[in-house]
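Take a look at this one; I'll ask things after.
Yeah, one chain of the complex is gone here, protein chain that is, but the others are all in their spots.
The letters A, B and C name the chains in turn, as written, and every chain counts its residues from 1.
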Amino acid sequence: MAKKVNVGLVGYKFMGKAHSNAYSDVAMFFDMDAEPVMKAICGRNEEGVKAAAEKFGWESYETNWKDLAKRDDIDLIDVTAPSNAHKEIAMGAIENGKHVFCEKPLALNLADAREMLQAAEEAGVKHMINFNYRTAPAVALAKKMIDDGVLGKIYHFRGVYLQDWIVDPDFPIVWRLDKNVAGSGSHGDLNAHIIDLARFLVGEFKSVVGMEETFIKERPLTEVGTTGGLVAKATGGKGKVTVDDATLFLTRFENGALGSFEATRFAAGRKNHNRFEINGSKGSVVFNLERMNELEYYNCDDPEGLQGFRLIQATDPSHPYIEAWWPAAHIIGYEHTFIHQVYNLMQAIANDEMPSPSFVDGVKCQEVLDAVVKSAQEKTWVDISDM
Amino acid sequence: MAKKVNVGLVGYKFMGKAHSNAYSDVAMFFDMDAEPVMKAICGRNEEGVKAAAEKFGWESYETNWKDLAKRDDIDLIDVTAPSNAHKEIAMGAIENGKHVFCEKPLALNLADAREMLQAAEEAGVKHMINFNYRTAPAVALAKKMIDDGVLGKIYHFRGVYLQDWIVDPDFPIVWRLDKNVAGSGSHGDLNAHIIDLARFLVGEFKSVVGMEETFIKERPLTEVGTTGGLVAKATGGKGKVTVDDATLFLTRFENGALGSFEATRFAAGRKNHNRFEINGSKGSVVFNLERMNELEYYNCDDPEGLQGFRLIQATDPSHPYIEAWWPAAHIIGYEHTFIHQVYNLMQAIANDEMPSPSFVDGVKCQEVLDAVVKSAQEKTWVDISDM
Amino acid sequence: MAKKVNVGLVGYKFMGKAHSNAYSDVAMFFDMDAEPVMKAICGRNEEGVKAAAEKFGWESYETNWKDLAKRDDIDLIDVTAPSNAHKEIAMGAIENGKHVFCEKPLALNLADAREMLQAAEEAGVKHMINFNYRTAPAVALAKKMIDDGVLGKIYHFRGVYLQDWIVDPDFPIVWRLDKNVAGSGSHGDLNAHIIDLARFLVGEFKSVVGMEETFIKERPLTEVGTTGGLVAKATGGKGKVTVDDATLFLTRFENGALGSFEATRFAAGRKNHNRFEINGSKGSVVFNLERMNELEYYNCDDPEGLQGFRLIQATDPSHPYIEAWWPAAHIIGYEHTFIHQVYNLMQAIANDEMPSPSFVDGVKCQEVLDAVVKSAQEKTWVDISDM
Partner (left out) sequence: MAKKVNVGLVGYKFMGKAHSNAYSDVAMFFDMDAEPVMKAICGRNEEGVKAAAEKFGWESYETNWKDLAKRDDIDLIDVTAPSNAHKEIAMGAIENGKHVFCEKPLALNLADAREMLQAAEEAGVKHMINFNYRTAPAVALAKKMIDDGVLGKIYHFRGVYLQDWIVDPDFPIVWRLDKNVAGSGSHGDLNAHIIDLARFLVGEFKSVVGMEETFIKERPLTEVGTTGGLVAKATGGKGKVTVDDATLFLTRFENGALGSFEATRFAAGRKNHNRFEINGSKGSVVFNLERMNELEYYNCDDPEGLQGFRLIQATDPSHPYIEAWWPAAHIIGYEHTFIHQVYNLMQAIANDEMPSPSFVDGVKCQEVLDAVVKSAQEKTWVDISDM
């Protein structure tokens, strides 16, 4: 019989729901060596967290993460609180010898991220960061193809993560627009994902040059609390946007490939447009999160005259993770990537292996993020090795 | 507090899993007036059903549906057994005063379907048929647009449901290729879906003319039991395919629109290509199940020179069912349609209303299916009113 | 040095312009064994035809096609007049021993078409009909693939030709809506094209069943003359639409394949949507005239897990006709198909071979068109061999 892993989840909003669903569903679809038990969910608002516990199916709830971290019946702390709380909670979990599963970004800056990694390593706990798009079957297929040499030597990675939810200048300041809470804007929120995908698929970054911009520098304030600490004027005044609306950068990878990255919240019409294209000496692949069940693939070795990008529906039983789901071309959705992450996490814990992606990946992603910020500020190329 | 509806599910394979997942997940995402309780799952193979009960989270299991139907602690019987068992099980459930949720097709022929509807109506139970694609948000959006007059008067419905899983002539005879078990081939399996979508979106059928074909008339036999009763020769001989590989038909709708329908399992490269296009006097819509989170829409009233089919990502909180899920452009998958069906079923039971689609829809779909078969056999147009 | 073929063109509107451009351009791009000389253009309105002669580069003009047909310096008569004039002009040309290149449809009905073919054969002249889409490189590539066995045995042809230019009920009666001039509506105009493509690619039709509809039965009249003979009321009254708005039919091909066809002018948003899909035992192809430089292709023999429809840009030098044009992926346009037709015509004349498609193809297309009309009227299947 499968080992049990008792989970304590911090956060019960968007991410808390996605993680709860993953713990709840994973055993229905996957055979695992360890199964999660939904022990406790934690949030500061008792009414809210209590309702969430009931709705999502947690056995109990806590209103203080420190109490959660100390509970003997908890093996794993899952951190989905806002970014500025990641470090404190993860450190507390580690101190208490819990495994940690942390939402991205790992921390607000590189120093904090490194501290978290060091603590986790010294404590000998399992640590994982939720770069969930790695486990979209189409992305995992691309990874397999690259590892198998199907694309040959990689020349180009071209990634964008485009959204448009703050194009309206009257959209108010929410926590994601407050540097103290979010760390950064589109950069940490969106570039973090495509940087991780590039590392996963192409390899390590060598150097970067970038720029950042805040197009709308002031926005309406909102009420206290809802924005993570900003104090709204009674007059309904405006506050300063302290994060980037858009960040673009170029990179050279260690293996000689060239990369282009762009994150923005000002691309009208793009809702969740996380798209990358990889060109190699033997072929190319294209992925777009908005059609996450598909992978475009060009094979240079197809016969002359019959060549073209083919649309692979990444829903075939032969594709990663798919056998657990439905017959071919019955698509899966966004939250399935969380289920796959939890599956990988349970397998790692059961087999005493380090999960992937781990805090190491969180740190390496942060190195690139910070290098880009430095580059934008100093208007120069920055080597990752100097970070 | 929400009322409870105790569910007994018959079947634990592909459909049993999809239904189980729906019962398990629905309360995490939707606020309902009645919540399902996963009381018992039923299957003939004890080892199999016992494992399924555990894996899917059912409280108990049964190996005979008749025992299930008699249990006092069951309010609703959900029938996902092979098509030839639908009638017997549904009738048994009705006899015992249970509500019934039945997979499509309702029955193997029209007479049986009508008998089932009559029994359900006389017993006063709730009855629902699982035409699940109605609840894909993009389809529900199309329905809303049509009801709101956005497309104007409808002129054309153009539907295809294309698959390719038996293109290989060496693919063996499975239960879906055996008329005694499946009732029909591509017609009942695939056309049933697009007929229902056409009824849902355009209205009732008036007359049809069609043709059917079995391209590969003999196929390798498989072992006893796995094909629903066919006896395989020890020599590995061949058996006769007794269902259609492809069925096409034309229709006139009651409201004057024209329709074209095609179901086939011989469309190489099409895995689950359930696509329809509707043209009205004010605009058009296009849906494709393989990209089920999208709806194409053409608006005749867009300004000259700026007209074109627009790609609506049917993932906006304003779209049907979406508010329960994720932020815009975070897509949902195939199984979510089952969750939406269960949500609708629970609301109907709680509020003492008839769910939609009900057995009435199952019967009306069967009228069209049978009319097409008759038309193909007699090589003539058939009026639905003559069925 | 290349032989010269002296051309006389009847018609100077849309089709007259497309044909003129073809004669003017063909020698710049193709090496031919015979080159066209633009001798004379003919139209009833002297002012109009004179201006056209100058603008399009014709050496002279005529206002009566009979004068043109009698000119000794003319080798080939090209007929682009309205459909109801095809027969008379073609017969006159044949009588005078001229080769004939005729726009589709060959005639208004089968009897006329057969008479034209017989006359041309007896006179021993070259005869060609302008089913120009055969020479779109993507279509010609599909033909080559099928001939080479790349798609295997063909199971399905699925063709639609959708337009929307008369969705507005206030659009007036033009010649294309007048049966006396046009012969039929969407059927002869649009289905004629996809019937020919199906014959070209799949083979001969065996039997058909179809239906036709005129959604808007009366429309505003226009001035005398502009509608090909309709008399407009001084009061600005309405006239009866005498042709079909939409015609759909099903077919069985001689080789066992099944076909579905639809022509309509009531598909809002579809401007020139001539699309077909062909499914065979080894693969499929999809063509859409609106993206006429592309051919989608699915290969059943691609490796498992890497299969998918690939988008071939039919602009490769290895593709039919392309070497004459631009480097790969520099697309060509609609009128290029006319140039390809003229190229084929010139080669046939130079080498004393019958061009393809010839009047034989015009007759065979008309057989299918008429069979469908008969089927729609008699509400029954019609065998082509009975026509």
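Keep this in mind: a contact is a pair of C-beta atoms (placed from the backbone, for glycine too) under 8 Å apart; a residue touches a chain by one contact, two chains touch by 3 or more.
Note that this is a predicted model, so its numbers are computed, not measured.
Chemist: If I'm reading the header right, one chain is hidden. Which shown chains does it touch across the whole complex?
Modeler: A, B, C
Chemist: Among A:6, A:260 or A:288, exactly one should touch the missing chain; which is it?
Modeler: A:260
Chemist: In the full complex, which of A:238, A:282 or A:374 touches the chain missing from this view?
Modeler: Considering the complete complex, A:282 is the one touching the chain left out.
Chemist: Give the residue, chosen from B:93, B:166, B:246 or B:312, that touches the chain omitted from the document.
Modeler: Only one listed residue reaches the unshown chain, and that is B:312.
Chemist: Using the definition of touch stated at the top, determine which of A:10, A:77, A:125 or A:209 touches the missing chain.
Modeler: Within the whole complex, the residue contacting the unshown chain is A:209.
Chemist: Using the touch rule from the top, list residues of subunit B that touch the missing partner.
Modeler: Spelled out for subunit B, the touching residues are 141, 145, 150, 297, 299, 302, 304-313, 316, 318-319.
Chemist: So which bits of subunit A touch the chain we can't see?
Modeler: 155-156, 158, 160, 162, 164, 167, 169, 209-211, 213, 215, 246, 248-250, 252, 256, 258, 260, 262, 264, 266-270, 277, 279-284, 298, 300, 307-309, 379-381
Chemist: Counting contacts across the full complex, list the positions on subunit C that touch the omitted chain.
Modeler: Its contact residues with the unshown chain are 14, 17-18, 20-21, 24-25, 27-28, 55-57, 165, 271-273, 289-292, 313, 315, 326-336.
Here is the rule we use: only the chains that are shown with their structure count from here on.
Chemist: Hey, what chains does subunit A share as contacts with subunit C?
Modeler: Both-contact set = B.
Chemist: Indicate, using Cα centroids, the chain positioned nearest the centre of all protein chains shown.
Modeler: B
Chemist: Hey, which chain ends up farthest from subunit C, C-alpha centres compared?
Modeler: In terms of C-alpha centroids, the chain at the greatest distance from subunit C is A.
Chemist: Round to the nearest whole Å and give the separation of the Cα centres of subunit A and subunit C.
Modeler: Each chain reduced to its C-alpha mean, subunit A and subunit C end up 55 Å apart.
Chemist: I'd like the Å distance between the centres of subunit A and subunit B, where a centre is the mean of that chain's Cα atoms.
Modeler: Roughly 36 Å, centre to centre.
Chemist: Centre to centre, by mean C-alpha position, how many angstrom separate subunit B and subunit C?
Modeler: 41
Chemist: I need the residues of subunit A touching at least two other chains; which ones are they?
Modeler: 313, in rising order.
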